[in-house]
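Apart from one protein chain that is not included, each protein chain of the complex appears where it belongs.
Order of writing sets the labels: A and B. Residues in every chain begin at 1.
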Amino acid sequence: MELEAIIGLEIHVEMKTKSKMFSSGPVSFGDDPNTNVNIVDMAFPGTLPTVNKQAVINAIRVSHALNMKICDLVTFERKNYFYSDLPKGYQITQQFHPIGSDGYLTIKTSSGEKKIGIERLHMEEDTCKQLHSWDFSLLDYNRAGIPLIEIVSRPEMRSGEEAAKYVEKIRSIVTFLDVSDGKMEEGSLRCDVNISLREKGSNKFGTKVEIKNLNSLANIQKAIDFEISRQSIILEFGGQIEQETRRFDEGSKETVLMRVKNDAVDYKYFTDPNIAPIQLSKEFILDAIRTSPELAESKLLRYRELDLNEYDSSLLISDKDVSVYFDEGLKSGCSAKLLANWVIGDVQSYLNKEGISIKEFPVCSLELGKLISLVEKGDVSNKQARDVFAEMIKTHKDASTLIKEMGLSQVSDENALIGIIKEVIDVNPQSVVDYKAGKDRAIGFIVGQVMKKTQGKANPALANKLILEEISRR
Amino acid sequence: MGYMDKSLTYIHEAILKGEVTPLELVKEALLLAKEDTNNAFEYICEKEALDAVIKLDASKKNNLLYGIPVVIKDNFSTKDIPTTGSSNILNGYVPVFSSEVVTRLEKEGAIIIAKSTMDELAMGGSGTTGHLGVTYNPWDKDKKHQVGGSSCGSAAAVSAGIVPFALGSDTGDSVRKPASFAALVGLKPTWGRISRFGLFPFATSLDHVAYFTRNVYDSAYILNILAGRDDKDASSSFNKVEDYTANLSNSIKGKKIAVIKGIIDSISDKEVVKSFNVSLSYLKAQGAEVDVVDIDVKLLKAIYPTYIIISCAEATSNNANLDGIKFGNRIEGESFEEVMVKTRTNGFSPLIKRRFVIGSFSLLKENQDELFVRAQKCRRLIVNAFNRVFEKYDAIYCPAAPSIAPLVKGSSNNLSDEYLIADNYMAFANMGGYPSITLPLGFENNMPFGGNLTAKPFQESLLLNIAQAIENGTGLKDLVAKRN
Partner (left out) sequence: MKEVNKEVLVTSANKLMFDMSDEEYNNLLAEFDVIISQMNLIGDIEGVDEAIPMTFPFDVTNTYLREDVATPPMDRNEALRNAKDVVDGQIRLPRVVK
């Protein structure tokens, strides 16, 4: 019996808006517990939800990036259940009319490209955070009400690799669109996997198992691969798959049982009568899309047009902040290729060495671009530029200031150089004779003398050219 | 001489003339409140009120409510003043914020002297189910009659002459019914006309801020203060606010008024029907055209069950925040589930729990179609039927209740036409969001009863204009129950 895995993903993305989904309470990560809480977030009686405009804009942008149909009438439902982390006793979500529906994205795996269908994208709100100790739990409402986007794929993935690629792509989209910081390990992008096995070619679905708590791309892949083999073994020995929720245990690299699912919970969904339907105008939707930050794919195309090779381009877009740094640097007008080399090379190795992110990198990219332009003009040599760069990191001073301070600027002034060249040639007439007799090396001697006189600051290319001209005149 | 049994305008004039000071008014109201024997109050804000009077900004003394004592139903959140919704589950809850309407009243210089009793969480119509017990009708010295609910304490406070105005809420008829039983003017404006921010929700799609005064002019004036868009309430309307006192004395000549036959037919009390008919003659005398109009009795009978299903369903969800964790009367347990179960089991009365189960059951996936969604569909048919009447008529006018206030220990036949229709039809105005006003019509055995007038959404000006014409005819205004 040949089995195939049927995998669907539900991804929750925490938005980094300024205020919460339904209240003007601040969204902030890592602050002291209960210091970013508004009366709405704690569900005090009489408080009412108001819909965050930026959250809607974000949802439109992500829906568009995922090729979805966008619903122009925004409505919300209540999902009713009791839990310690749910302040209102219901969560406001979009059950009946998700803002995005019926889209797809294309992933690249080792076996080629594949289109993965996406069923729905909707907005909802986060619960409060629970801190568990051995005999009690503490509640922090800072997280309560933070806007979430939930993206539900169709069950169209077949392997751990596909699932990991899918999540990687979603993460790239939400981070490039500035919707979320997309950090799986910090819970701002959370992924639940539904997985079942069936005989290849069958159109029946097997019993579904849910895997929760997957906090990295690698773990998604490992958990799914483990789960496929676990279920395969059971089925091959004639066993039955239980409908259950499992989690991935990092130590053993196995999925372990959390709970067996009984009946599906009835959430008693109904339209939230607190929120009158909101009609989005065509202009509003188009504007949200038009002003949307650039996606990785589009940056990649643009970089290729700048003549960067595929490898460098994909390195630049592997991290949104790196690509933003690169784009900022381009504004200096420097060569894209040189800038890419610097960003991928010197900058990246400094970041790796220091263990910091590019956002914390002390040299602003516009200044780096200026330094590169000076190299291009021949004002400083490549080697000198590296010294300047090192100083820039240390002192935070700009490139031209440092070049002056370090006395590095090359003499590119033709008149000044010609004077020196004439002097050198005057005292070395033999070199001219030698050169004219065909001894090319003689020119090297003159260049060396010129460099000596200018303490190495003469622009070598320019000096070379002027020397030849001067010799030809003699 | 006391002022609390006078109209808002009278008291306002007295302040402007220097006959009385806000402090004297507040002291008078506080004294009367403390002497109350009808169980009208959850909490008397003596210290808070005296502090507020001192802080009054004298430059605002031209505001009609400047220095005037008012009472607030206990389901409006009031900052630093206990607010329980007359439910044990909220014993000890002291809100950190005030409702939008409370803020607006305070800005106008009103002084809150008390929070009033109500049916628990506004889910009742008798004024007998709050955690402090029965609230009595000030018109009945023997304390046998209800004052109606759920805004019982506010009705009792205004009709007993303790304050000239009190805030209530109206989900089915919770201001307009007690107004009928207490000889008051009770106005529920259009859904969305007044912000509900800070009002404890009962059934959001039916809840309205509403209030009691003793005459139509005061009612219109209060609306000028409370009406208007509030960004904190996504359901509040952007429609323009008018000066609702401006058209009160307009002629009603040619205005078309519909009387619903099925409602009148279901009333057995001849006195009520007689007085109602007399009031029709006042309307006709002033040039209004009055017609008797039919609405399918099946639909009229459907109003109450439709209301019950929708309101219970929304209520069970709206009150799910009451779990004792963030606020309220938490009772400890071994697990968080046990904390919730103990808190809610002890915090809610049996009546409330039964309503929650009814609501929750109606929302279950396999029941929704036959219960909750069917009720929402029927709501559409009911509202369509009334909208068809409003296509031809400016207002619908009927008795507000089939009788005077029932006895506290009375029992009603829940399946009789009178109960299903005349006793509960006013919820149609909540279903369609129509502005609706109750005003006194007459007395039977010294107990009052009223009429109810309803207009199209956002036609408060016209509604109040016609109400004023009725008041002019009956001469029944500024009525206060005699103290014993």
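Everything that follows uses one rule, which is that contacts are C-beta pairs under 8 Å (C-beta built on N, C-alpha and C of every residue); 3 or more make two chains touch, one makes a residue touch a chain.
Treat the numbers as computed from the prediction; the structure is a model and nothing was measured.
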Candidate in contact with the missing chain, chosen from B:7, B:275, B:360 or B:452: B:360
Contact with the hidden chain (one of B:371, B:395 or B:469): B:371
Absent-chain contact - pick from A:3, A:51 or A:447: A:51
Candidate in contact with the missing chain, chosen from B:178, B:228 or B:432: B:432
From A:131, A:233 or A:433, residue that would touch the chain that is not displayed: A:131
Chain not shown: contacting residue from B:302, B:422, B:453 or B:466: B:302
Residues of chain B in contact with the chain not shown: 92-94, 96, 191-192, 205-206, 231, 234-235, 237-238, 296, 298-299, 301-302, 304-306, 308-309, 316, 320, 323-328, 330, 332-341, 344-345, 348, 350, 353-354, 356-358, 360-361, 364, 366-367, 369-371, 373-381, 383-384, 414-415, 430-434, 457
Hidden partner chain, residues of chain A it touches: 17-19, 24-27, 32-39, 42, 50-56, 73, 82, 84-85, 130-141, 258, 271, 273, 276-281, 284
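The rule is simple: only the chains that are shown with their structure count from here on.
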Intercentroid distance (Cα basis), chain B paired with chain A, Å: 55
Chain A-facing residues of chain B, complex: 75-77, 83, 85, 90, 93, 95-97, 99, 196-201, 203-205, 231-235, 313-314, 316-317, 319-323, 325-327, 336-337, 340, 360, 363-365, 368, 372
Complex contacts: residues of chain A adjacent to chain B: 39, 42-51, 78, 80, 82, 84, 87-90, 137, 139, 266, 268, 270, 272-276
